[in-house]
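Note that one protein chain of the assembly has been removed; the remaining protein chains are unaltered in position.
After this line comes chain A, so read on.
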Amino acid sequence: MALSNVLEIPAAGFNFENAARNAALEERFGGGKTPKPLKTGTTIAGVVFKDGVVLGADTRATSSEVVADKMCAKIHYIAPNIYCCGAGTAADTEKTTDILSSNLAIFSLNSGRNPRLVMAASILQDTLYRYHGTIGANLILGGVDCTGNHLYKVGPWGSVDTMSYMAMGEFWDLAAMGILEDRFKPDMEIEEAKELVRAAIHSGIMSDLGSGNNIDICVITRDGVDYIRPFQESQFKDNRKNKYKYRPGTTPILTQKVVPLKLEVVQETVLRMDTS
């Protein structure tokens, strides 16, 4: 039905019509009872080694105090040679990395080149700064391109930092960072690097309620990507079967009553079908 109060087609993009209403509702509820978005309160880490980059993440997603997802995938695909770990609000990290991946794919098609890490980091920085921290995405970008092996850390306000080893989480990257600071050496071998990242994520899992369950590892080298999911499974798995089929006779029959249904033939018609 055509409405007479719509005088212009609404503009595309973010719509701030309900912002005032939401602020008023929050005030009415005393500020504490509004539903919280799904967060990945997470530990993510990355390390540059001799032949490439190793990225690691835990797999727990929390919604306030409840574990909402026990096998969440936090290492997102950006380009064939670039992967990104995301911490913060789950939807924000997923959508932002998705948009980044699409833009880099368009760029690759336009220019015929593989994207570089600096380009991905710059695009992320511009996007996140434009939205002034309202997009809650703490990201670790890692990959191998023609200029070498790189790791970039991007904060929710658009701050970019590059180092050979880094850990990020929403608030607590102290445990993982401690392990990395202690045991990192430049030019490590692949197995050493994987073990270091695993140990860093493990210490984050042990020290933070927002991180837990399994550890995922992603190894990016010039030859390709090895996405190991899960690299280490949590020892506190519960014994859940996916199928709950019971064999006939599991439930005992206590009494049985049979009532026959009497039917009369009221009308009978025969329709001939021509099946030649």
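Criterion: a contact is a pair of C-beta atoms (placed from the backbone, for glycine too) under 8 Å apart; a residue touches a chain by one contact, two chains touch by 3 or more; residues count from 1.
Keep in mind that, in the parts below, contacts and distances are computed from a predicted model.
J.: Given the options "Dolichol-phosphate mannosyltransferase subunit 1", "DNA-directed RNA polymerase III subunit RPC3", "Serine/threonine-protein phosphatase 2A 55 kDa regulatory subunit B" or "Proteasome maturation protein", say which is the protein name UniProt records for the missing chain.
T.: The chain we cannot see is recorded in UniProt as "Proteasome maturation protein".
J.: Quick one: which of A:Val6, A:Cys146 or A:Leu261 touches the chain that's been left out?
T.: Selected residue, touching the omitted chain: A:Val6.
J.: Write down which of A:Ala23, A:Met71, A:Leu174 or A:Leu209 is the residue touching the left-out chain.
T.: The one listed residue touching the chain not shown is A:Ala23.
J.: Could I get the residues of chain A that touch the absent chain, sorted low to high?
T.: That gives, for chain A, the contact residues 1-16, 19-20, 23, 95, 99, 102-103, 106-107, 110, 127, 130-132, 134.
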